[in-house]
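Note that one protein chain of the assembly has been removed; the remaining protein chains are unaltered in position.
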Amino acid sequence: MKQVFGIVVQPGTSREEKKTGWRVFRPKFKQEACIGCRNCHMFCPDGAVYRIDKKKFDADLDACKGCGICAEMCPVDDIEMLLERN
Amino acid sequence: MAVEEVESRLLAYGHTACAGCGEALAARTVIEAAGPDVIIANATGCLEVFTTRFPRSAWRVPWIHSLFENAASVASGIEVALKALERSDEAKVIAQAGDGGTADIGMGAFSGMLERGHDILYVCYDTEVYSNTGFQRSGLTPLYAHTTTSPAGELTWGNATRKKDLPSIAVDHGAVYVATASVGYPQDITRKVKKALSLSGPKYIQIHCPCVPGWGIESHMTIRVARAAVNSGLIPLFEIVEGNIIGVRKIKEDERVSVEEYMKLQKRFSHVLKSPRGKDLIRQVQSIANLNIEKFGLLGINE
Partner (left out) sequence: MKAIMEGSQAVAQVVSLCKPNVVCAYPITPQTHIVERLAILHSEGKLKAGFVLAESEHSAASIVLGASATGARSYTATSSQGLLLMTEVMFNIAGMRLPVVMTVANRAVSAPINIWNDQQDSMSLRDCGWIQMYAEDVQEACDMHIQAFRIAEELNIPVMVCMDGFVLTHSMEVVDIPSQDEVDEILPPFAPSYFLTPKDPVTLGSMAGPDAYMEIRMLLHKAMKDAPRVIQDVSDEFEEKTGRHQGGLLDPYELEDAEIVLVSMGSLLGTMKDVVDQLRDEGYPIGILKVRTTRPFPREKFHDLLCNARAVAVLEKDISLGLEGILCSEIRSAFCRAAKTPNISSFIVGLGGRDVREDDIRNIAISMFENDSCRVEFVGINKEALAAAHWRAEDYTECISTDVCPKPEKGDS
C-alpha cells in the first residue's frame, strides 16, 4: 500500500508515544490473594493488564495511565495504588 | 516492558483518552469481540480524536474517519463497495460514533443506513454528552444533568429533556438486532457484539459509557457508576431481535440502587441534590427508572 504523508497512517503506532507520564498513581499487583476473577484484566480501559497465570496478573506500565479501576474492581484487595514518585 | 499480550491488542495503548475513560474501554471490548477482520468507519468525536492523532494510530484494524455526522453513510459506502468488488468475505463493517454523532447530527445518515438494510453493525458509545468538545448536551443527555450548554442555574435544573429513545427508533427501522449494553458489563458487550456480527443486515448496539470529566467522577469510579446506572433502572440492558425483546438484564435485588444513589456519585447531578426542589426532581427521575423497570421487567429472576 502506498504511503502518502498525512493520508495513510500505520496501525498500532500510538504505542510509540507512551502516556505513562500522565500517571499520578501506579498499580501494584500484590499477587497474594488473587482468585482469578479477571476483573482487572477486563476493566482496564487501556488494555494494560496482562495475564501471567490463571491467578496471576500484572499491569504493563508502558500502557497504564493509573486510573485505579483495577484496584477498585479487585474483590480481594490484591491491587494497591501507589503514588508515583516523579 | 513490552508484554506481548498488551502490545498486540487491536486497540493499542498509547492513545490519549483520559485515565479511566469508559468509551475507551467499551471500544476496546467491541473490537476485541469483533476480531481483526473488520473495517471501521468512525465519526468525529472523542474516540476518533484520542485514537488517531497524526502521525500515529491506536487501531490495528482498517479504520477510517470522515466527519461528525456521516459514519453510517461512510460505512454504507464501504459495505456496498465490498459487495461490488466481491470482497464481502474479507471483512464485517462497523460504524461507530458517540451519542451526538448518532442521535443528533448523524440521525439522517443513521436512519438511511438502517432503512437501506446494509449489513453493518452500528455502535453508539453513549457518554450522554458531547465529550470531545467539552461536555455539551446531546439528545441522549438524561433529565436534569448539568452540561456546559444545559447548565444548572437560578432558573434551570440542568437538561430539561429525557433521553431520546434511539433503540426504539432503530427497531422501527427494521434493524435485525438492537441491543443496549453498558461498559459496566464488558462480557455482555462481547456477547452482544458477537451475536450481532453473526446476523446479516443492519444492527445497532448502544453502549452506556461514563465520561470521567463530563460526569464529574473520579477515574477509578467508571465501572461503579456504569453499573449503578444499570441497577437503578435508568439504563435498561436488553436485546431485540427482529422487533422482539429476547432478553433483558435483570437487576439483582442486592445490587439495586435508587436513582438518588446513582446521581450522588456524579457532580453533574449535584445541583439537584442540593436544591430545595431536589426531592421533586429526583422523584421525576425515579419515575423514568420505574417505567423502565416495568416496561422491561427488570426485577425478579430470569426464567
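Letters A and B name the chains as they come in the text, with residue numbers starting at 1 for each one.
As a working rule, a contact is a pair of C-beta atoms (placed from the backbone, for glycine too) under 8 Å apart; a residue touches a chain by one contact, two chains touch by 3 or more.
Since this is a predicted model, take the numbers as computed values, not measurements.
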- Message: One chain isn't displayed here. Which of the visible ones does it touch?
- Response: A, B
- Using the touch definition up top, pick the residue from B:38, B:123, B:183 or B:282 that touches the left-out chain. B:38
- Item | Residue of B:9, B:65 or B:249 touching the missing chain in the full complex | B:65
- Where does chain B touch the missing chain, residue by residue? 36-39, 41, 48-49, 52-55, 57, 59-67, 69-70, 72-78, 80-85, 87, 90-91, 108-109, 111-112, 115-116
- Note on the structure: chain A positions in touch with the non-displayed chain are 1-2, 4-11
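In this section, only the chains that are shown with their structure count from here on.
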- Query: Roughly how far is chain A from chain B, going centre to centre by Cα mean, in whole Å?
  - Reply: 23
- Which of the residues in chain A come into contact with chain B in the complex? 6, 9-19, 22-23, 42-51, 60-63, 65-69, 71-73, 81
- Note on the structure: Seen from chain B, its contact residues with chain A in the complex are 1-3, 5-7, 9, 11-17, 19-22, 24-25, 28, 51-52, 54-61, 186-187, 218-224
